[in-house]
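Omission of a single protein chain aside, the complex is shown with its protein chains in their original locations.
In order of appearance the chains are A, B and C, and numbering begins at 1 in each one.
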Amino acid sequence: MGCTAADLVTAIRAVADTVAEHRVELIQLDRAIGDGDHGENLDRGFKAVLTALDAATPDSPAAVLKTVATTLISKVGGAAGPLYGTAFLRASTAVKDRGELEAADVVEALTAALGGVVARGKAELGDKTMVDALDPAVKAATGDSVAAVLSAAADAAEAGAEATVPLVARKGRASYLGERSAGHMDPGARSTMLLLRAFAEVAAR
Amino acid sequence: MGCTAADLVTAIRAVADTVAEHRVELIQLDRAIGDGDHGENLDRGFKAVLTALDAATPDSPAAVLKTVATTLISKVGGAAGPLYGTAFLRASTAVKDRGELEAADVVEALTAALGGVVARGKAELGDKTMVDALDPAVKAATGDSVAAVLSAAADAAEAGAEATVPLVARKGRASYLGERSAGHMDPGARSTMLLLRAFAEVAAR
Amino acid sequence: MKKIINDPSTVVAEALRGIELAHGDLLTVIHDPAVILRADAPVQGKVAIISGGGAGHEPLHGGFVGPGMLDAACPGAVFTSPTPDQMQTAVERTDGGAGALFIVKNYTGDVLNFETAAELVETDVRTIVIDDDVAVKDSLYTAGRRGVGGTLPLEKIVGAAADRGDDLDAVLAVAQRVVDNVRSMGMALAAPTVPHVGEPSFDLPDDEMEVGIGIHGEPGRARMPVENADGIVARLLEPILEDLPFTEGDRVLLFTNSMGATPLIELYLAHGIAERLLADRGITVERRLVGPYVTSLEMQGMSLTLLKLDDQMVELWDAPVQTAGLRWGR
Partner (left out) sequence: MKKIINDPSTVVAEALRGIELAHGDLLTVIHDPAVILRADAPVQGKVAIISGGGAGHEPLHGGFVGPGMLDAACPGAVFTSPTPDQMQTAVERTDGGAGALFIVKNYTGDVLNFETAAELVETDVRTIVIDDDVAVKDSLYTAGRRGVGGTLPLEKIVGAAADRGDDLDAVLAVAQRVVDNVRSMGMALAAPTVPHVGEPSFDLPDDEMEVGIGIHGEPGRARMPVENADGIVARLLEPILEDLPFTEGDRVLLFTNSMGATPLIELYLAHGIAERLLADRGITVERRLVGPYVTSLEMQGMSLTLLKLDDQMVELWDAPVQTAGLRWGR
């Protein structure tokens, strides 16, 4: 029982809702060690994604992911726009021919997404970025159902995001703060975890 | 026992001290219904007067008053600079030939000062300006000693200044506030009263 | 009070040293008494245009000294009119034999000090008093309206008239025509802090604004709940339009001015609204200026100024100007 294009659209809608709900929290996290726009940027981006999905009704999971990617790239801006955009774009390419996504496809998509973020942003584990949530998520992403894979990934991402708190940022805007960046969760790691959690919850229904 | 040039310098020094002491109060009064500089302007002006008197040691009461006048004109600025400047200038002219000032001379000087302020500023009684202190002071300025004249004038100026509180300003910067100028004492009326009180106190010694 | 200063009593003197160093190509600064002169003063045969007022309104007036605008500016202490010895020096140093015009904003202090100066100098001096603030009700029994944003177009246009060789009478006539046709109104979201006072000129709760403020931190005519940009712009524009009045078919200069701390992004936003409201009424905006030009230290807020234009005023507005604060055409 795989994930169809329609299922994926449902999941993306849940992601958009989650982002809207956590908009202020993400703004506050970014305000502490960045410039306070992360929640606003993602919210604007995912609202545009909803509009795009309403207009286009893409007919494969890959097409859904590509619509998400191009919309995020053109609507989010900031660091997160190209990073999440590239993540979704690589995920789309990874599952190009599938009509429904099975557990293994999801693992491949997540792996490709991480590859895209690292290729674009050149952050390493421990740099206090979204990689610190996404990398452990990919490592933990195993299981024999889509729901199991995503649930494991979300749990690992949550731990990874928590673990960014004591870190000193070495990439992104927080790096300008040097030592003062320690003691705060990285907003991008937090949003990565929120996205994965929303995916996992829809898959578990 | 009249007032010599030296006595007058002593009185002016007392005036300068009073202004310095009440600088913040005058700033606050002016902040309420004007632009908050009255105390600063007068303080700057009278400090410059002290310097000028140190440098010049004028030898007649008229010369002392003229030094005060020209210094205030060139150092105070704002409305109060030319108004007080003109007041002292006219007072100087009024007592031009006197070696010592007697009670009648002081009355004449005060009358001339008022004339100068009115000629320059064109304010009428009740416009909520320094005229509301100076005009009653001149009317009350009688007595057979310099001390008595000044004491009566200061008392009347004090009452006049108090009476500006409920007035709506029709001249000066406070007039821009319209009705909102009511409920505050006019800073120039207050400073006029302070000047006269300082003169009176020195005369009474 | 948070300011980049050393000592409240030396702010103006120290700023003048910075101005002198920053604009040595355009300006000469005399320090005692304080006067800012155009570098090539006096210009022989030209009417000298002299203005001045309290400091804290920069770039007004010193920033408008230079070819095509002012010959000299006399800066007073912060928000305090300058003194007659300053204007006297300004006249002496800019006198090119064609007389001088004093441009005076209508405040008792400014008027009295310039008046005193005019009595002291030998040069043929005329005075134009600008009183464009419609927030203040004019009447024979008050100090009259304040001079605010309209001072900038006045100085620009009069400067151009003197620059092209108009004589003193003609320059005064141009000045009078600008004063007759210019109106302004301003508002504040937060007050400025005068250095020697050390606290804001008025206290404004987080949800209120002052409407009809002047440029010296005087409280406005009315305090009211904060409105959005559409509301604020309409509230400034309506009284301006009614006052002259400005009516359908009029050609205008629209000057959208920041009082200091309001950033350009908000100012452009407000400017767009004002242009739209004017277009709705059939009033043609032919020239415009947007920026912090007639400021009140770090006051947060804006003002609008409208000048009814005719061909001559347009030509004089467009004429070259080369100053620290306004520069085009050369």
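Here, contacts are C-beta pairs under 8 Å (C-beta built on N, C-alpha and C of every residue); 3 or more make two chains touch, one makes a residue touch a chain.
Quick caveat: nothing in here was measured; it's all calculated off a predicted structure.
Engineer: Which displayed chains does the hidden chain touch?
Structural biologist: Over the full assembly, the chain not pictured touches A, C.
Engineer: Among C:12, C:35 or C:171, exactly one should touch the missing chain; which is it?
Structural biologist: In the complete complex, the chain left out is touched by residue C:12.
Engineer: In the whole complex, not just what's shown, which of A:121, A:160 or A:187 touches the removed chain?
Structural biologist: Checking the options A:121, A:160 or A:187, the one contacting the hidden chain is A:121.
Engineer: Among the options C:91, C:112 or C:232, which residue touches the chain absent from this view?
Structural biologist: Only one of C:91, C:112 or C:232 touches the chain omitted from view, namely C:232.
Engineer: Quick one: which of C:56, C:76 or C:200 touches the chain that's been left out?
Structural biologist: Answering carefully, the residue with contact to the hidden chain is C:56.
Engineer: Determine and list the subunit C residues touching the chain excluded from the picture.
Structural biologist: Residues in contact with the chain left out: 2-7, 11-12, 14-22, 55-56, 58-59, 63, 78, 189-190, 206, 209, 226, 228-230, 232, 256, 260-273, 275, 285, 288, 290, 292, 295, 297-298, 300-302, 327-328, 330.
Engineer: Tell me which stretches of subunit A touch the chain missing from the display.
Structural biologist: With respect to the unshown chain, the touching residues of subunit A are 27, 31, 33-37, 40-41, 44, 73-83, 85, 120-121, 127, 170-173, 175-178, 180.
The criterion applied here is as follows: only the chains that are shown with their structure count from here on.
Engineer: Can you tell me, using the touch rule above, whether these chains form a line, ring, star, complete graph or other shape?
Structural biologist: Looks like something else, not a line, ring, star or complete graph.
Engineer: Calculate how many whole Å lie between the centre of subunit B and the centre of subunit C, each centre taken as the average of the chain's C-alpha atoms.
Structural biologist: Computed from C-alpha means, the inter-chain centre distance equals 32 Å.
Engineer: At least two partner chains per residue is the criterion; list those residues in subunit C.
Structural biologist: Touching at least two other chains: none.
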